[in-house]
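Just one protein chain is left out here, and the rest sit where they should.
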């Protein structure tokens, strides 16, 4: 795939400064670009690289002032970062698209398969499952019985989606994700053995949700574990039984949410965060990476630490923690001064 | 599946208060139940919902005193929570059961397959492997050569069980779990390169163990990594080479145990806990979520923090950590008072 500066500028409603026929076939970052690649300048901290970059084309904001001669063709746009995102999307569309239903897939006779679907080799689609239009079920995926998958959803290889799960439209489920495994529920008996509590609920994933690679979402004990519209989960996340995550929340990799907790809308949760069970995290909460949440969190809070507290409070306390030896020295000094004062007294 | 109050009461040895013919086809929680569903009241904190619930049937303890009229049919039982668990189990039994050996599975001729087994599509069973009776090997599972799997064990889709693993009876291995991958063992050489230490041991999982989705259990360098009877591991857990976990221990999601550590009986380990290598965690130890264990732990201890210490000590210290700024202010006050005292002295 090769694009000229002229064509790219047209696509982005931008204007070319330099050779309109310059061609690129690749996207790079401005500091390690090679000839034949397109790059962008959005962060002023990288402005220095504009004058030395080997990229052939640079996307640049309309109002950016050039201070030295440049070796590349520039395309002036309203917002260089957004324009880059559009170019990435365009590039993606030119990648080969997978189509058709493989003869090497297993599809139950009672399953209903929409139009224009892709079902790859060694994929399994169970009884009475309903697959929407334009759905892509990549090789070696497992879709159990009575599952519903909405239009345009992509299921990457090796994903497992268990019985009675409901997946919305325009979702992306990455490789190796497990949706609908049993919740972790046991009752300890008098003899110390654990008796399994049957897990008869399901998982509901609404439209436009993205689930990361090897992430696991357990089915509800009864009722549903729910991930609402537009929420994005990164890789290796654990969502326990009966958790509900509201709309447009993002959760970074390796975080875990314990049974029956609720997470609000528009929350931003860092990586490796742990949230205990039966909690309520309200809307717009921000949680720093590695935090441990053991109590309800009110809306709009930013929290940090394990157990997590208000982030600015945590940071202050942590500064003192780092200086703990000096604080101890100070206390010892004070003690010795008091002793001196006491001795003087006696004299 | 629809059940009447009469039938449910008979099954639970309970007694009906209200319409014996009320039917339910679903289980819900008391606060968001819909008509046609059964619920339960075990936790007194939820008692208020009894008078407003839309559930058709509520399981309730024999001795519970009703204070207002209710709209639903009640079933009085000895223990409402236990009775609910029984209902969930009953419901589970009515779900469609998978049976038979698929023609699309690969089964080595030298493998021995027990009676009444299910082997799903695209599953792989290697040479000389022995599968017990009533075992369910779901689609796309991988069972290597010389593996033994005991009666009634369930292996969910996409599980990988490597050569010479031994899995007991009545176990459940959830989707995507990896059992018997190589231990992480290397020797650093003079040129800074790492040389792999061959990992020739295996994994032994005793009876009635549950292993969560995408959990990984490495084979021993030599000898066995062992998970003993009745122990339950949640999702995304890492068990390293030569670890031994004793009976009836539960470990929550995303915890990791490093090489050669031993964990005792009846331990309760929270989520995202890390245990260093070559340690001994004795029986009945409780470890709070996100704790980091760097030394041996005596039996019956409850620990918290990273590095973990006695939990009540940790909590006390953490209260002071949260108040660190105030403590610093206090120290500065004392310092200024001492300075005042010293000045007065001089006068």
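A few notes on this one:
Going by the order they are written in, the chains are A and B; count residues from 1 in each one.
Here is the rule we use: a residue touches a chain if its C-beta (ideal position, glycine included) is under 8 Å from a C-beta of that chain, and two chains touch if they have at least 3 such contacts.
It should be emphasised that the depicted structure is a prediction, and the values quoted were computed from it without experimental measurement.
The hidden chain makes contact, of the residues A:22, A:248 or A:261, with A:248.
When the full complex is taken into account, the listed residue touching the unshown chain is A:266, out of A:19, A:266 or A:280. Only one residue from A:144, A:163 or A:234 touches the chain missing from this view: A:234. Within the complete assembly, A:121 is the residue of A:121, A:189 or A:300 that touches the hidden chain. Residues touching the missing chain, restricted to subunit A, are 26-29, 32, 81-82, 85, 88-89, 91-92, 95-96, 102, 104, 120-122, 138-140, 156-158, 172, 174-176, 208, 210, 212-214, 230, 232, 234-236, 247-248, 250, 252-254, 265-266, 271-272, 289-290, 306, 318, 321-325, 327-328, 331, 334-335, 338, 341-342, 345 (touch as defined at the top).
Where subunit B meets the missing chain, the touching residues are 106, 122, 124, 127, 140, 142, 145, 158, 160, 162-163, 176, 178, 181-182, 184, 186-187, 192-200, 214, 216, 218, 221-223, 236, 238, 240, 254, 256, 258, 272, 274, 276, 290, 292, 294, 306-307, 309, 313, 316-317, 320-321, 327, 330-331, 334, 337-338, 341, 344.
Keep in mind that, in the parts below, only the chains that are shown with their structure count from here on.
Centres computed as Cα averages put subunit A at a distance of 25 Å from subunit B.
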